[in-house]
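Removed: one protein chain of the complex. Kept in place: all other protein chains.
As written, the chains take the letters A, B and C, and residue 1 is the first residue of each chain.
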Amino acid sequence: MTTIDFSTTIGNAWFPAPTFTASGCASSGRELAQFFPLREMGGVVTKSVMSRVRPGRPTPRMAETPSGMLNSIGLQGPGIDAFLAQDIPYLVEQKARVIVSIAGETVEEYSTLARKLRSVSGISAVEVNISCPNVENRGLVFACDPDASRRVIDGVRRTLGGELPIIAKLSPDVTDLVSIARGVVDAGADGLALINTVLGMVINVNTMRPQLGGKTGGLSGPAIRPIAVRAVYQVHAALPKTPILGMGGIANGKDALEMILAGASGVSIGTASFGNPTAIMSIQSELKQMLIDRGFKSLKDAIGYAHRVEEVTNE
Amino acid sequence: MTTIDFSTTIGNAWFPAPTFTASGCASSGRELAQFFPLREMGGVVTKSVMSRVRPGRPTPRMAETPSGMLNSIGLQGPGIDAFLAQDIPYLVEQKARVIVSIAGETVEEYSTLARKLRSVSGISAVEVNISCPNVENRGLVFACDPDASRRVIDGVRRTLGGELPIIAKLSPDVTDLVSIARGVVDAGADGLALINTVLGMVINVNTMRPQLGGKTGGLSGPAIRPIAVRAVYQVHAALPKTPILGMGGIANGKDALEMILAGASGVSIGTASFGNPTAIMSIQSELKQMLIDRGFKSLKDAIGYAHRVEEVTNE
Amino acid sequence: MSPINKNAKQVLAPIASNKRVGTYHQIIVNIGDLAQKCKPGNFVAIKVGGENSALVLRRAFAISRVSTSSATGGTMELIVAPGGQGSTWLCDRIEGDLIDIVVPLGTAFGVPTEPVPVLLVGGGYGSAPLFGLAEILNARGSRVDMILGASTSSNIYAPMEGKRAVNTMRIYTEDGSAGQTGRVTDNLYEQIKDLKAAVVYSCGPMSMLSAITTITKALDVVHQCSVEESMACGIGICMTCVLPVQGEDGSVSMLRSCIDGPVMDGSSVSWNQVGKAL
Partner (left out) sequence: MSPINKNAKQVLAPIASNKRVGTYHQIIVNIGDLAQKCKPGNFVAIKVGGENSALVLRRAFAISRVSTSSATGGTMELIVAPGGQGSTWLCDRIEGDLIDIVVPLGTAFGVPTEPVPVLLVGGGYGSAPLFGLAEILNARGSRVDMILGASTSSNIYAPMEGKRAVNTMRIYTEDGSAGQTGRVTDNLYEQIKDLKAAVVYSCGPMSMLSAITTITKALDVVHQCSVEESMACGIGICMTCVLPVQGEDGSVSMLRSCIDGPVMDGSSVSWNQVGKAL
């Protein structure tokens, strides 16, 4: 059997495979562990956690859409302390590699969260989800504001010191994604997670009101894959040295390969796990096989391969 | 049989039905006329026309995506003079109501195009497609730049005078759609067309390069409908008096109703006509029936109905 | 290994039969040994739409009954109302078609340790899981009475064979087309008292479950209800299916109806906060 170096790195974090859960799509990990051992994938990205317990948004929280879905969870969660006490030890015990996702309502909250992570062992990296409303600036989403984005990452970087890699998770709902990406990398992000959900809405034609309790929701699933591939391609073109965790509608090995070729160093799988609890396992093996079939000796050789310069041919 | 006032207005233009082709999805109109009489729909929005003949982008120009497609036509067209000489007379002869879509590379080009339209009879309104790269500003799309958007509409308004209604067609690929919308309305737009396609990309996993000749393309079809509904809802909430032509993935009467409830005064149908040449006719009759079933006496009563204030109920 | 959904498996299972019953389809699926793991109240999550489908999420269906007889090799029965795209697709499947299922999921109805009188209340296809439950309760010596309701007679699901385990069955329809005109809750207070029911089991629309809880609370009777919230994953990973539930300490938190439910203690659900921000 042909082998391949399937590992990937983000900052100084090494992962044996480039396949991750997407934040908020694997809960605490326990639920998926029923279907496959968590240590068999690249890593678990945990649900974005905030300082305090959050009840989240009213129901209905989801609506199915053509080849996708809207969600409006509103970052329901137990708060950082309960999370660190209950979920991290379990994941470590399962020998899963863990990327902790944090979310805040102020620049300060992100730093506070980062401080709590400093002394925790068993964490490979921190994903900073900046697609959250900034309560200090009329609820404008951090990731839509170049300056606020930079300040969040800068604060987290200072707090964490140089050890844990920081992955900034960006929203695609911006005019100039590349400049936001550049800003957070300048501020100290080691990697980028692209893309968070796209803002959407469904109106129920029977009640004739928005279907979701929270009115708008985040669009995910295969419907947004072309947007995600474009985002990864654009950002990789501008920042070829910055590792990207690509996500958005990946449902099979072919989709994962597309994202790697566009420039992702790893892929996160969200919505696909809802339709298929073992999606990550099959994506992982399909991707590996497709890389081998195309003659790649290592995953790293395939990252951003779609950008290679056209050989000059004289026909 | 129950009847309903199915007419709609955009500025001073009146249409017997709220159903239109989407620009670029009906070519010159002749091609669809094989399948139904053009005068039976609300109106034809013509393919965005520029000053000069344009060859457009290299092929492949399309890629199918989950519940959607990418296109990269690059505004291929005959130029305004040939268009006015050949296409408008045909449409007028067919008794179709016509909205002419114009596109330019400079603020000046839009005004020039508007000038050519002033003396043409048989045109109900002008759609100004500002989702085009501005050659004077590093190719930044007009619709992504609040100031450039405003200047384009202002120029067209001045040139046209007060007669022909102006519909500004916006791109969803912006951080703050409402502020762009407000800007063009302040500059003299009578209505808005929402949404143009979303920027996307597909990578061919066999060639391991972008599938489209133009690399990126515009995502359309049901996949983007939740984004379009959200855009229409947000803009209608901010500018309730401005008529909106809603579009993005409308494929049946239910989808059209969703858009009307969100705040659209009319709907444009693009990609659905590719899969089904008579889509507009069936959408039109389904929409009418659904409005009647819900007790509406006129289409106008349904526009933005999803925004109505919750009655206070004491249970 | 974690206790969540500890018996759940994802399998391709053949449809054994599909029969129309009123407005519903009774669909029997061969699930082999997994049938032994299914308890009344559990549900199954089914992939719908086939290949190339634009439907990306599974649909949840209550397991009506299971059979573990060696003749059939283990089957489960579903009662499906063809409504939207997914359920219509499922109702169009025929014998031999393979469906992708995850089963068994969620909590089950708790069965009393002693044989006490119980009352089962179902609305629409909500009666489905009650028949499997009735058989078990009856076998354990409980007296089982049942009340079913629906908008109209064709929406009442009450199969002949299901009635065997039931002492009495009362039917209500809103349009009076079968049984009494009205709703299952109309005389529920009196009926619980008359039957001296120690436990009320229910399944149906949320408004019905809420109304039943008001009555059972007033009578201080245990109410186990099976709730139905929109579920994106069915396995506890998405947090879409939550309900406000009161804990021991009185505080309300949002629990997932797919793993902390669908069977919940009706008195702990904070019904007036369902669909509202906490």
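Going forward, contacts are C-beta pairs under 8 Å (C-beta built on N, C-alpha and C of every residue); 3 or more make two chains touch, one makes a residue touch a chain.
Note that the structure is a prediction, hence the values are computed from the model and not measured.
Considering the intact complex, the chain excluded from display touches A, B, C. For the chain left out of this panel, the touching residue among B:Gln76, B:Asn137 or B:Thr159 is B:Gln76. Among the residues B:Pro60, B:Gly122 or B:Gly188, only B:Pro60 touches the chain that is left out of the figure.
Note on the undisplayed chain: of the listed residues B:Gly11, B:Gly155, B:Pro172 or B:Pro222, the one touching it is B:Pro222.
Contact with the omitted chain, checked across C:Trp89, C:Phe109 or C:Tyr201, is made by C:Trp89. In the full complex, the hidden chain is touched by subunit A at residues 66-67, 222, 315. For subunit B, the residues in touch with the chain missing from this view are 24-27, 30-35, 47, 55-64, 66-69, 71, 73, 76, 213, 221-222, 251, 271-278.
Across the interface with the omitted chain, subunit C contributes residues 48-55, 85, 89.
In this section, only the chains that are shown with their structure count from here on.
Common partners of subunit B and subunit C, by the touch rule above, are A.
The most distant chain from subunit C, with centres taken as the mean of CA atoms, is B. Nearest to the common centre of all protein CA atoms is the CA centroid of chain A. A straight line joining the Cα centres of subunit B and subunit C is 46 Å long. Per-chain Cα centroids separate subunit A from subunit C by 36 Å.
In subunit B, the residues that reach two or more other chains under the touch definition are 66-67, 222. Counting only residues that touch two or more partner chains, subunit C has 54.
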